[in-house]
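A single protein chain has been removed from this complex, and every other one stays in its place.
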Amino acid sequence: MDWRRFGIIALVIIILFSAVVLIGKSQNSPIVIITSMLATTIAVATPLTLGALCGIYCERAGVVNIGIEGMMLGAAFFGWLASIYMNTLFHFSLMPSVIVGVIVAVLTGGLFALLHAALSITFKVDQIISGTVINILAIGITGFLNRQMFFGSGSVFGGNVPSAPGVLPSIRIPLLADIPTFGRMFDQQPITIAALVLVFVTHYVMFYTRWGLRTRAVGEHPRAADTVGINVIRMRYANVLIGGCLAGLGGAYFTLQSVPSFQPLMTNGRGFIALAAMIFGNWSPIGAWLAALVFGAAQALQINLQFFRELIPPQLAFLQNAYVVGLAPYILTMLILTGIVGKTIPPAADGIPYEK
Amino acid sequence: MRQPTEPFEASPSSLRRFLHAALDAMLVPLLAVLTAILVGGIIITLVGGNPFNAYRGLFGGAFGSLKALSETAVWATPYIFAGLAVAVAFKGGLFNIGAEGQLAFGAVAAAWVGYALPGLLTTDLPAFIHVPLAIGAGMLAGAIWGAIPGALKAYTGGHEVINTIMMNYIALNITSFLLNGPMRDPDPLNLSARTPEIAASAQFQPPFEGLRFHWGFVLALVVAVIIWWLVWKTTIGFEIRTTGANPDAAKYAGINVKRTIVLSMALSGMLAGMAGAIEVTALNYRHELGFSVGYGFDSIAIALLGKNHPLGVVLAAILFAAMRNGATRMQFLTQIPIDIISVIQGLILLFVAADVIVRYIYRVRAREDRVVLTRGWGG
Partner (left out) sequence: MKKLYFVMAAVLVASMLLTACGGGGGAATAPDCTKSDVFCAGLVTDTGKVDDKSFNQGCWEGLQAAKTAGDADWIQYVETTDSKDYDKNIAIFTDAGYDVIVTCGFNLTNQTYEAAKKNPNISFIGVDQFLLQDDAHPDLPLANLTGLVYNEDQSGFLVGALGAWVSKSHKLGGVAGTDLVPPVWRYGEGYKAGAAYADQMSGTTTEVTVVYHSDVGFDKTFDDPEWGATTANSMMDKGVDVIFGIGGKTGNGGVIAAAQRGLYGIGVDADQYFTMTEAQSRLLSSAMKPLPPPIAELIKAAKAGSFPGGLFFGPAGYAPFHDLDGEVSAEIKAQMEELLAGILDGSIKTNVPPVKPAE
């Protein structure tokens, strides 16, 4: 374990939170502020965490994936579409519609991943180009279908824009959620909880199972793995598909958990930040999750600085420009990546097509 | 070091050989474009549109009149620069996803020189000095923003893909800050996040009354020729290409690989910065937030479609510009959403990248020219 890196992450989060508490303490009590910041951080980190886990499965198996953004965007759209279909055309009620939506989102992520796998593993297309293809295709397909299906006389809904049934309700973790003020943190929506669970599942799978051992072997030294009888191609396909499904779940966060509506380009670059979180966390699930929390905390900070805008002392007026603090996570990622702060060690065969 | 000899020296059969090679190189991209257009037509039919009317609208909107041609050229200009930027980096074995950020910084720098410099110097500048200064500032800003990830790659091994993505976000945030703060147009009538208008002396005046066509397009073509000469005909170009093709071999050949990597990225960033600077000096006369959205990815598609060759890049850029420009008229005539263009562009890229598919459909033999650009993220 790289404790220095975790130390840096913890320090960054503490600094961000303290700044907000100091500024806002005349309007809200510190506990309220910290709880609200934490709730925002955890919620916002959800798609980043899932995207980073997608990256980990792919890259641990030796396939670079910069198409996470496109996978999430496609999943967000098709999951949302499925929930509307279920609700409007088949008259399912809220929960079944949304659950079908989540399943479709996960499968969409998987489908995009299949394309990425086929291009990069079978056809040996450069993996970054393949990822770029997925990103551009996802933007085009979702934008086009979004218009074509919901607007104009030719749409399946006859020109009426139907509303989505809604979003996943939040789950109150018994007892913990009943704690006054702090309880809010344990009142989270299902995908957020699933992401948390999946972090530890992935950690276990990667480092304590035969599957994980084989995956890492394929990503570190495919030739050696091949000689001991591991099917390199199959392992890579399987891991990319698993990763795609996780990215799909991350896409569901946008349209089935956060808001019941789709917007072209709504993932807003979160797939790339997830990639950064993965590198920041040195390709380890727990590290990537903590890194996602740093990015989430930075966003929580931006929102809270605007909320407390009128309370910011004049000598700190530059903080009113949310952009200034928004830079921190990106710069930190670059510093980590370049070895100036900590060191990253990617899987040795990451990005290299395997040829027998 | 000896100049590398090019395969096509002047000789009786060279023209035929050149045409042959050119056609050979262009065949797969052409087939990819055609296939994408056909698939796009099928999609339009499936959603109840008439593909012929749609494509006719698209074509008319892109090339149907003097005005349409002018607008296509206006769109093509930043595409050519940005496409060349990505292509040059590719030639050096580097993947520049940061064109968007480099372009934005180029635009900001050009705008600053354009509106603030005369005041700082307390003198008016003649246009023949001010315009090149503004464009030069944009090139410099882009070059620096490109050289940083290049240097990080060369000296620390940090992969340029992640670094350029991160630097896109950093550039976006800094630009937002500047355009909302220190560089914001102070005119009380101004309501946008934009810079003041650049001085008249920094404005590259358009040649034709009533058309937005500007000299930037011509400049883009000239730069494409210069880049071709630089990359294929000079020692520097040879070093860039050799480093891109095989860094180990380049090292043994005595090439300073690290320096070449920084140089490739700086050159790439400079071209992207130029795209931004031209948009400011020749078209918008100021920089406004959010105007460059999407150039980053489009430029990658253009470079790939153009096979990283300047001529190919120019053609691909004009194709993309024509589609973007003609789409409005297509929608006007047929009510087919503009977004179909993004689908077609995605398909083009898919078919170019996975040329196996195209080669299989059309039974075209493969030439061994596969590029592997990603060798891990570097640790």
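We call the chains A and B, going by the order they appear; numbering starts again at 1 in every chain.
Rule of thumb we're sticking to: a residue touches a chain if its C-beta (ideal position, glycine included) is under 8 Å from a C-beta of that chain, and two chains touch if they have at least 3 such contacts.
Since the model is a prediction, treat every value here as computed from it, not as a measurement.
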Item to complete: List the displayed chains that the omitted chain touches in the full complex.
Response: A, B
Worksheet, complete the sentence: Touching the hidden chain, out of A:A39, A:L119 or A:A349, is A:A39
Response to the item:
Of B:F18, B:Y155 or B:Y362, the residue touching the omitted chain is B:Y362
Discussion item. Counting contacts across the full complex, list the positions on subunit A that touch the omitted chain.
Written reply: 27-28, 32-33, 35-37, 39-40, 43-44, 147, 150-151, 161, 163-164, 166-167, 169, 184, 254, 258-261, 263-266, 268, 299-300, 302-304, 306-307, 309, 322-323, 326
Discussion item. I need the residue numbers on subunit B that touch the omitted chain, in ascending order.
Written reply: 23, 27, 30-31, 33-34, 37-38, 41, 50-53, 55-59, 67, 71, 176, 180, 186, 188-189, 191-193, 212, 283-284, 288-291, 293, 327-329, 331-334, 338, 362, 364-365
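Assume only the chains that are shown with their structure count from here on.
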Worksheet item: Taking each chain's centre as its mean C-alpha position, how far apart are subunit A and subunit B in Å?
Response: 30
Worksheet entry | subunit A residues touching subunit B - in the complex, by the definition given at the top | 64, 66, 119, 123-130, 132-133, 135-141, 143-144, 146-148, 151-152, 154, 264, 269, 272-273, 275-276, 279, 321, 323-324, 326-327, 330-331, 333-334, 337-340, 343-353
Worksheet item: In their shared complex, at which residues does subunit B touch subunit A?
Response: 43, 47-48, 95, 97, 152, 156-159, 161-163, 165-167, 169-170, 173-174, 176-177, 180-181, 297, 300-301, 304, 335, 337, 339-347, 349-350, 353-354, 356-357, 370-379
